[in-house]
Structure formats: C-alpha cells, structure tokens
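Excluded from the complex is one protein chain; the other protein chains are retained at their positions.
The first chain written gets the first letter, and so on, giving A and B; residue counts start at 1 in each chain.
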Amino acid sequence: MELLLFYIFGGVAVLASLGLVTGKNPVHSALFMVVVFFVIAALFVLLGAEFLAAAQILVYAGAIMVLFLFVIMLLRLQPEELRNTSRHAFQKFFGIVLSLVLMAQIALIVRGGFFKGAKGNYTPEVVSGFGGNTEAVAAVLFTDYLFPFELTSLILLMAMVGAVVLTKKELK
Amino acid sequence: MTPIQITYPNMMVILPEVVLSCWVFFMMMADLFIPKEKKEINAVLGLIGLAVTAVSVFMVLSYGDISSFNDSMRSDRFALFFKLLFIITAALAILISAKYIAIEGVNWGEYYSILLFSVVGMMVLVSATDLVTVYLGMEFMALSIYVLTGFIRHDVRSNEAALKYFLLGAFSSGLILYGMVLLYGVTGSTNVYKIANFLAANDNYSNPLMIASVILLISGFAFKIAAVPFHMWAPDAYEGAPTSITAFMSVGPKAASFAALLRVFLVALPVMKPHWVAIFWGVSAISMVVGNVVAVAQTNIKRMLAYSGIGHAGYILMGVIAGTRMGVASVLLYMLVYIFMSIGAFSVIILLRKTGVKGDEIKDFSGFARRYPSLGLCMLIFLISLIGLPPTAGFIGKLYLFAAAVEAEYYYLAVIGVLMSVVSLFYYMQVAKTMYIDEEIEGQELVPSRALTFVVYFCAAATLLIGMFPDGFISAAMAAVLPI
Partner (left out) sequence: MVTLEHYLVLSAILFGIGAIGVLVRRNAIIIFMSIELMLNAVNLSLVAFSRQLNSMDGQVFVFFIMTVAAAEAAIGLAIMVSLFRNKETLNVDEINLMKW
C-alpha cells in the first residue's frame, strides 16, 4: 500500500516538475509547481513528518506560490519562445556534467549500502512518547536549534525591509 | 507529554551578533525620525554601532574559545579575527557610501541597516560550526547583498546585476545544500565536529556519495568566492552594483565564505583531504589564469577589478590547499591586506563619480595623477599592492601564500601564481600609465567628501604600513589560526 502511494506521488511529482521546467507560460509552470508542493507534502506524511507536511502546504503552496502568481499577474508576462540553443556553451557543459554526476549518484544509491551513519535517539517510539511528530520537532527546535531559530527571524525581517525598499513606489 | 527543557546557553558566544542586531533595530526606528536632508546621520549611527560591536568583540576575546547552542556556534580567535575584519570593512564601506548614495539618488536609511545586517550574517557564518548555522549565515549574508546590489532601483544596470547575482547565488545555495544533505545522510549529523569524529572512526574515504558531496560543496563555495568555473556572476554584479557595495562585496562576503570554507573542509572533512585538494588545485590554477588573462581585455575598471578579484580568489585558495597552519595564517593575512587595497581602489573610483558621469571606465582616469598628485599616488600604491610588489602589503600577503604553497610542496601552483602576477603587472600598469602619461581630460571634478578622501589616504597608509612593518599583523594572523 505504502509502495503504491509512493509510486503514485513520486510519478506525479516527476511529471509535474517536468511540466514546470518545460512550460511556456509562467502561469502554467506556477500551477505545476503547486502540484509538486502538494505531492511532496504527501510524501512527507508518508515519511511520518506531519508537521513539515503542514508547513510545506502553508509556506510553499500558501505563501511562496501566491507571491509568485501575484508577480506573474502584476508583470503580465508573455509566454516565452522555447529555443533549444543554450545560453552559453559553458552552461551546456555544466548541465551535462551535473546530470552525469546525478545519474551516477542515482545508480549508486540504487545499489545501496552507503548509509551507515550514526543513528540518533528519535526512534518512532521516542517520537510517540513526546506526543507526536510536531512535539518532537518542537523539542529539538527550541533546544538544540534555538539560535538558528532566532536567526531566521532576523532573516525574515531583513527580507521584508529589503523587498519594501526595492519595490515601494515612493520612499521618503 | 514532557515539557521542553531549555538549558541556558552561553550568550557570550554570540555577543557581537546580538549587539549589532540590536543596534540595527535601533537604527531602523531612528531612521523614521531623521529628516530627508539629514540621512547622513544614519551613517554616523552605523559607525557608532560598529565601534560598540568592536568593543564587544574584544570583550569576548578574553573568554577564550567557547562553544554554545549545542555546539552550533563557536567563538574562537579565528572567528573573532574575521569579525574584526568585517567591522573594519563595513566601517570603510559606510564612510565611502554617505556621499555616493546621495549622488545616486538612493539616500535611504535602509541602506545602512541592510549593510549592517549582512555583517551580522557574515559574523554568524564565521562562527558557525553546524551545517544549519553555516547555511543560515550564508543566506543571511547573501540575501542582504542581493538587496544592496539592486539598491539603485531606477538604474537598469543595478537591477540586472542584482537579478543575475540573485539567480546564480540561489542556484549555488541549492548545490551547497545538496552537498550538506549527503554529508548528513552519510554521517548522521550536521555538526562539523561530530561529522569529523564519525569520518575519523568509519572509513568513508572512497564512498562515492561523500565524493559527490565534496564536489557539490566545492561548486557552491566556488560560486561564493567567485572562483572559475563559477565566476560568471562576478564581473556583472561588480559592474552593476553601487560602487560602494562593489567595494564591500569584493571583500566582506569573500572573506566570510573563505572562513566557512576553511571550517567545513579543514575541521569537518580533513579525512577527505586528497579528494578536495585535487579539485581545489584545479579551481585555483584556472582562477589565476582566467582571472588575470581576461582582466587584460577589460575597459571598465570595475570589471577589471572583478576579474582581478577572481585571480585573487585563486591565489588565496593556495593557502587552503596547503591546509597547514602556515597556509591558514596566510589566508587570514591576505584577507586583511585585501580589505585595504580593494576598498582603497574602489574609493578612488567613487571619487570620480558625479551626477551624469559614471567615472568607472579606465579612460576616465586620463591624467588623473597629474591633476591630483597625492590621490594618484594612493591609487598607484593600491595598484602596486594588487600586483604584489614591495614595499606594499600585497607583497607580504602574496609572499606568505606562495611560501605556504611551496612549504606544502605544491610547486606548480606557486609557479602559476608567480607567472600570473607578472601578467597582472600588465593591466594594472595600464591604469597607472593612463593616470600618469595620458592627456588630462575635462570633467574630472572630485566628489566633495572628506570621508571619502580620508578612506583613500587611510587605506593607502594601511597598505604601506602592513607592507613595511608586517610582524605584528603576521603574528595576529598566526594566533588566529584554526586548531588543526
């Protein structure tokens, strides 16, 4: 059952992301991207990360996607012509190298046995002892990762100020 | 459910960051009450904030090496050395900005707040000992710089520079992130010390996923330090950005990225050294060649300095490749030296900027030194230092880098470095020739700013001082070396 769901969601994710990068109209790409976000949220649920699944939908599908659509509408972007010539010979080269590295990596992953990393303490039993995934994430987030958590608030503040400075019509 | 137990962290570790961020909040609010004609007050406030932060850095220094926040942040002499460098860089950048952004018509208080926020990001980055904090610090720094690059929002060149820098920077963050994920997957931790311990205890030397991770991390870091083959953003971003920001980003983010690179590769991945040295060797050699050779063909001085910066990234990588105490110390020393010569050279370019005239073509410098002998002499000092000739700081810096490479037996790399320094003689001296020999041209009035001329003289003095009395600076750099 889990395997079937994985293949359904994974297949949809791959197809939608292909649609994203090949779509001519930015609006279509954006909609494909919403699909990708949703199936990835579904995969998070399969992996037992319910909190992140919710955050994925709220932050990505909710906030980031709306921002994208807003900008696309605001700028009235025209569909671009798809041409096969690459921008730059280097980029073609780099793209090929990168894809080869990834292909090799995929082949290796399938062979398996490379992940003998140190196991952590958060076994499923411990997580349910906390009261669920969300509580377990919180327990780590507000203790071990307290400083990065506070730091993200600064990043968001800076991003807000920066976005306003770059786009506001009249600054005093 | 069990209540979360929060242990009280040692706040001294992040004291400079906290002080500076609080000061930025204050500046943002103060900006609301500063009238439009007096926005220079923001610059003064920024300088005061940096001075206070510098005091806090010296306070933390007396605590020795301390780690906190579950070992995700570490305050050691290595980090504090870099933090002081960023404070100096930011102070010089603010001094050269005050008049310049008024000329560009973007005299807003947010400029200073975002500049200081990027300094906070760099400070986090150099203290970070966990992949999460490395990533967040790097993004904080980079996002602030994207905004500053596009700050002249009515100028298409500035917009384009910001867009290119942004897209390529975000792409490179994706690569770094994938490398970090593989590292986490193989070792089961994001902490650099735990990663190092795991790799020391378990043989993963020829694990292909580790090699893939190293390749991805190097690609991402090469973007950040503008090394070939990931350098193409640099000339455009340098040319289009406000010149004061070009001066800042030619030094600050580069130094911060080098610091993070040293921490990740020397502390977390010493076991993988033969792999990453092989890749860095190539990156360093190509960067030196491409940067210096392409610079010869440039007519815009900001682009020329961008390519020369790519070459310098190649020189500095020699210290990383050597990986010895001497190598790391020479990287630190060169970053210090690079601040003064790079910011000095960009300040001279800003001096020529006035409404209607960009002043960033090499031909705009015709006869500059004959018209303004003392400023011309300063520019000559910066050029000589960038070439790496005595008696300037650039000579000392390069000497140590080459010595580190030779000591670690990377002879070919040192030879390429020396040859390329000879090539650089050619294009730097072309600027000097334009300044001293070519006919004087109209419209070379200077920006009337005492702060700006002060920075030029100060940087020239510092370049000469470090060049002639390097002992104190060398021992400071040696004392700040990472424990390897």
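Keep this in mind: a contact is a pair of C-beta atoms (placed from the backbone, for glycine too) under 8 Å apart; a residue touches a chain by one contact, two chains touch by 3 or more.
Just so we're clear, the structure is a prediction, and the values are computed from it rather than from any experiment.
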item	value
Interface residues of chain A (partner: the chain not displayed)	2-3, 6, 10, 13-14, 17-18, 20-21, 23, 26, 29-30, 33, 36-37, 40, 43-44, 46-49, 51-52, 55-56, 59-60, 63-64, 67-68, 71-72, 74-75, 77, 80, 83, 86-88, 91-92, 94-95, 98-99, 102-103, 105-106, 109-110, 112, 115, 117-124, 126, 133, 136-137, 139-141, 144-145, 148-149, 152, 155-156, 158-160, 162-164, 166-167
Absent-chain interface as seen on chain B, which is shown	131-132, 135-136, 139, 143, 146-147, 150, 153-157, 159-164, 166-167, 170-171, 174, 177-178, 181-182, 184-185, 188-190, 232, 235-236, 239-240
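The working rule: only the chains that are shown with their structure count from here on.
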item	value
Separation of chain A from chain B, taking each centre as the mean of its C-alpha atoms, in whole Å	30
Chain A - residues contacting chain B, complex	88, 90, 94, 101, 104-105, 108-109, 114-120, 129-131, 135, 138-139, 142-148, 151-152, 154-155, 158-159, 161-162, 164-167, 171-172
Residues of chain B that touch chain A when the two form their complex	1-2, 4-7, 9, 14, 21, 28, 36, 69-70, 72-73, 108, 110, 113-114, 117, 120, 124, 130, 132-133, 136-137, 139-140, 143-144, 146-147, 150-151, 153, 184-189, 194, 198, 202, 207-209, 212, 215, 229, 232
